[in-house]
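Missing here: one protein chain of the complex. Every other protein chain is in place.
== chain A ==
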């Protein structure tokens, strides 16, 4: 099969999945509550997939992801607040366009902070990097918490009261395609010379440098790209919740996203999807015993460490093309590096 044929098959599969969701929604099988849960799962997929780039592929332990999401959330909300002041309304068609602009702005802002934090922090490795990123995440949150100034006639960021009164919304359709776009971009970056450079840093930084990979550049590039998509995830969260509570972006939120990555498999985007869905559904049932949620998460992780330490999918990717080839009996010898499939 040629590359473009493989891409078309995958795209066809995604469209079918989308139609299936639409039909289920039209039939009322997926009600408003369930589609809300799906949106939150979608946001978690974007956040966790972006963290997977930094942690799973680049191999750098980053524990400040919620910080980047917070920057994204406030940046996106800021743009939409300005839009509201200028007389736009949610019912205007142009708001979707504005939201796209706001999300890109959110990503760029988060990426800028990613670069600023990455340059000093990425000199460290392992646990030390984890501690520093954790610290930066907290600094961002606390700074926002205490920041409250008047700009263009409104209070930004609203401090502890939270930030509200901006335009924007998040429907299932929007998050579905956003997830697809983000995952596709991440996948395409990983399966390119840049992705190979990123993987080589995870495998052996000294060897990567010794074969001509500019490791410092790619570490910061990977970290900033990760922050970019975290910012977009944060923006989506802001649009969906219609108000931002700074208390949401704590260390525990970073850990929750980290758990999705670890559970799904470091270095597997499809694994991240599976883990985000499982934990998203689990979350809904655990609302009743909210204080036990993290205990159950930890138990889950311990069980996984014993039985499947590499995560649900390890570093494999589920691929529709690979599955079809398998079903058709053509034992796809993993000839192209793109055709890694589930065992």
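Note that in this section a contact is a pair of C-beta atoms (placed from the backbone, for glycine too) under 8 Å apart; a residue touches a chain by one contact, two chains touch by 3 or more; residues count from 1.
The rule is simple: contacts and distances are computed from a predicted model.
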| message | Given that one chain of this complex has been left out, which of "ABC transporter ATP-binding protein", "Probable peptidoglycan glycosyltransferase FtsW", "Response regulator transcription factor" or "histidine kinase" is its protein name according to UniProt? | response | "ABC transporter ATP-binding protein"
| request: Among A:211, A:288, A:306 or A:327, choose the residue that contacts the chain missing from this document, as touch is defined above. | output: A:211
| request: Among A:116, A:152, A:188 or A:295, choose the residue that contacts the chain missing from this document, as touch is defined above. | output: A:188
| said: Please identify which residue in A:197, A:220, A:260 or A:277 touches the non-displayed chain. | reply: A:197
| remark: Omitted-chain footprint on chain A covers residues 4, 185, 188-189, 191-197, 199-200, 203-204, 206-216, 221, 315, 333-335, 337
